[in-house]
Every structure is written in structure tokens, then in C-alpha cells.
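With one protein chain removed, the remaining protein chains of the complex are shown where they sit.
Chain nomenclature is as follows: A and B, assigned in order of appearance, with residue numbering initiated at 1 for each chain independently.
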Amino acid sequence: MIPVNPVITIDRERCTTPFDCKRCLRVCPPAVFAVHAAKIVRGVETDRTEPGAYLLAAVYRDKCTGCMKCVEVCPVGALTVAMPQEVRA
Amino acid sequence: MGREALDDMCRMCEWLGDGDIWYKNPRNYANRMYKLREPGKKATPFTGGAEGLASGLNRAIQAKADGDLETYQQIIKEINERDATRPGGQVLPLQDCIDLVRDIGTPVAAMHCICRKTTRAEEEQSINEYSCLGLGTGMFKWERWPERYRGGVQFLTPEQAAEFLEYWDQRGMVHMVMQEGGDFIGGLCNCDYPDCVPIRQRVDYGLNYRLTKGENICEVDYERCNGCGECLGRCQFNALKYEATIDKPNIDPMMCFGCALCMTACNRQAIRLVPRRQYAALQYVW
Partner (left out) sequence: MTSAETRYSFDLAEEMAQQLEQEFGPEALRGELQKAFGGGGASPKGAQADSFFTDFGRRWMQRTIELGEQYTDRTYETLKDAAKKVETLSFPFISQRFIEIAYLSTQPVYSLPIVENSGRGLTFRMPFCGHFKAIREGMGEEFADQLHCKNACLAACQTAFEHFGFSVAVAMDAAVPKDEYCQFSIRRA
């Protein structure tokens, strides 16, 4: 069997201020997530409460075990974590 | 050290060392303060790492997670081929860091760690929280990019910088020099897995040129070691473990990065640094 990892989806309509929220970034044991400012503006410190100013991504997905801790902790229900076969079904 | 020593040097020392260890060469910290805009030349935009989301590594990781190992390995190989032609970061022991901030790495300012910000959404707002050191005259312009220097910066005296490094060393952080724009050493970082992007890129994905091993390896002096185990848990590179057979720690020299965290945790001076080039088969392991 070739090892595969869960598919992680982030609904950016719901996850709008990930750098302010931090919950999934903090809770994930293998630190799968990363957060970046959508754009870096000269002379400006990005407002972390402004919707869309920061973007969340599941960068290190090959480390995801499907433990679901991030899904449980997400306050806006923006995350899904499912094995590929479940996604297809 | 003559030219014949080049073979057993890391590529940065070969390119930027002028015959010595590159991070001890003042030239690699030298920086102008001003630049006039060349007519017709546009300023390079600062992206703050946001391009990382669409990077080759990200594509490789997604392929790996989907079970496509062939694509994963192909992309990693391509990244390594490209990285081999450029300088990267390097691990260095605490004492080298202290020498550096006392002498050539000025100005030095404490600031937040961009890796921890990215990976764990850490916000470091003051000297009590800052964990990274920015070097060079560029630090006088930090306000130009407040997002890159989120939480501000604090300029430090050499003594304060040494204390800062000692503090983070005690906390178990690996030190590394980070270069910016090819040959300018702009950062002295205190790093740990999994937050640290370069450690992770090397340890998890084999991007070996992003973070070069240190000049030395750590070696246990079994005459002095009493097996107390203070050093256990300090290694972030899977090189140090407890060996039940001898009831003492064991360091795998091939795995060791020479960060010396095990050494600085030892109260009996039972771990010492040995130059990598002292061993025939280690001198090429960077």
C-alpha cells in the first residue's frame, strides 16, 4: 500500500482571520498548518483582524494523521479532514 | 588554511570564506545603508515568504501526501540541484554565535521569529518574547517593513546579545546563521523543530542545501560521562540517544549537526566539539 494522507480543505469564506484565531495552528501535533499575510505592504503592519489579510494553508499535509484535533477546535467549522477514499465517495 | 583545504569545506566557506569559515568573515556581514535608485530599475517587492504557498516544496509535499512518490522525489531533486548553486543557512554552536555578536555581527537587534509566526502563529512583541536576531545595517530600516518585523525590534549591546543567545540555548534552541540575498548574513536564529522551516526542510524533506551542518560534530568523552542523561532530549536531529548497553548516551556522528546543544547541557564537560574535517568520511558530510 502506498501511504497517503487525508485531504484537508479550508473554507476561506469561513476561515477569515487565521492569524488572530491561531487555534488549528497551535493544536496540530505535527504542525501541518502555516499562515501567511496575503500581501506584505511597505510601511504597513498587517491587521490580523481584517478578514482575508492572512491566509491559512495545510502546507505539511504529508504529516497529517487524521487526528481531527483541528476540526474539533475550529470555531467557524472551516476545516474538513478526510481520507481520499472518503472524499471520493 | 591553504587552497588545498577547499575539498573538505562546505560550499559557503569555499565561496565566501576567503580561506576560513564563512560566518567568521566580516565581509559577509558588510552592508551599505543607502542605495540610489537606478533609472529604469524597479525595486524588488518584498513578499515575506507568502510565495512559499505556491513553492516547489509545497507541490512536492502535496504529491507525497497523495501517494505520488515519483513526483515528490523528482521535485525535491530539482530543488536540491538549484540550491546547490546558492548559499544557505548553517548550524553553529553557541560559542561561535557569541564570538560573532561580540565582534563582527553588528548591529544586532532582537526580533520575532518568522518561522514560529508562520507555523504556530506566534506573536513576539517585546524583548521578553523575541527569539531571533537580525544583523546588519538593514535593521536601521526595519520600519519600512513593519509586517516582516512585526512586534518591533530592540537593538542590543554585544553583552545583551550574548545573554539572549545563552537564554535560548538553555531553552533548547539550535543556532543558525541565515543568509539573505546570496552572501549577506542577515540573521542569527534560535530554532526548533517543527516550527523552524529550514530544520524541517532538511530533516523531513531532504532539502540539504537549505541548512548545512555545522563545522563540528559532538563527541562523548566516556571517561567523563557519568550517564546522568542531562543531554538527552536536546538533540533535534535524531543523532543522540540513550544506549542501554553502555548506560550512557550515544551520538551518531553521521547524523550530528554540531549544534552543541547536548554539550551546553552537560555539567561534566563530557561532550566536546570535533572538527568535521578531522574524520576522513565526515569531511564531505555537510
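Definition applied: contacts are C-beta pairs under 8 Å (C-beta built on N, C-alpha and C of every residue); 3 or more make two chains touch, one makes a residue touch a chain.
For clarity, every value in this text was computed on a predicted model and none was experimentally measured.
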Worksheet item: Can you name the residues of chain B that touch the chain not displayed here?
Response: 26-27, 29-38, 103-107, 109, 137, 140-144, 146, 155-158
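Here is the rule we go by: only the chains that are shown with their structure count from here on.
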Worksheet item: So how far apart, in whole Å, are chain A and chain B when each is placed at the average of its C-alpha atoms?
Response: 27
Worksheet, complete the sentence: chain B partner, complex, touching residues on chain A are 2-5, 18-19, 21-22, 25-26, 30-31, 33-46, 55, 57, 59-64, 84
Worksheet item: Touching chain A in the complex: which residues of chain B?
Response: 46-50, 52-53, 58, 61-62, 64-67, 69, 117-121, 143-148, 150, 194-195, 200, 204
